[in-house]
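A single protein chain has been omitted; all remaining protein chains appear in their positions.
Let's look at chain A:
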Amino acid sequence: MSQRVLDVRNLEAGYEPGVPIVRGASITVGKGEIVVVLGPNGAGKSTLIKAIAGLVPITGGTVLLDGSDITAAPAHTMVRLGLAFVPQTENIFPLMSVEDNLKVACGILKPREIPARIGEMYAAFPDLARQRKTVAGNLSGGQRQMLAVARALIVHPKVLVLDEPSAGLSPKFVAMVFEMLAGIRISGVTILLVEQNAKAALAIGDRAYVLVEGKDRHEGVASELWNDPVVAELYLGQRRLDPERDRHSGKGSAA
């Protein structure tokens, strides 16, 4: 791993005082990497990245972005600091047009840069260009995710943080979203991603962490983590549907 863009050390965070959900999690994201955070339901994955994004109170630990301390900076300053967050749901403004959704996120850009930057987003996401006047609430699920990601990328973030981008999407759109993320990565954007869909996420990720009970329990290269039997059995629910594992444990029949 080269230079660390995001460095989270012993983070403790939770919605209520005295009830930490994230209990001493440490993760790092290197420049240009895609890092995936996996873990069972209730492990605190979403809480972890919401805390990083300034949306959940932090009670301990530090978050460094490019070496500077951004721990518990107010959420609305994160974009300026270089961290763009894409929430899992309700991540677009449903009554505004696609174009206004992009424009409203350009607050930190110089006014004369904005049209060109929106043009670049349209070039990267032709679907959005075609629907620029469409009210965002009328977009399909996949296009909404696309808009949410474009909106986050428009400010040249140092790191793009996504909370389960495939949640609630039909399989066709899930494939589309991961294809999009793989494409973004090629352009050199650093990505931190929380996902339930472990298989798809590990396929595009460089490294992954497994979070259990609010703590990082396992770290590894994404492709190796997928084949690690201990990790698979313990934490990756999806793995149980894998025919190879079923054969190995002697029950069920391979399709």
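Keep in mind that, in the parts below, a residue touches a chain if its C-beta (ideal position, glycine included) is under 8 Å from a C-beta of that chain, and two chains touch if they have at least 3 such contacts; residues count from 1.
Definition applied: contacts and distances are computed from a predicted model.
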Options "Sulfurtransferase", "Electron transfer flavoprotein subunit alpha", "ATP synthase subunit a" or "Branched-chain amino acid ABC transporter permease": UniProt name of the undisplayed chain: "Branched-chain amino acid ABC transporter permease"
Absent-chain contact - pick from A:Gly61, A:Pro87, A:Pro165 or A:Gly214: A:Pro87
On chain A, residues whose C-beta touches the chain left out of the figure: 53, 55, 74-80, 85, 87, 90-96, 100, 103-108, 111, 137, 151, 155
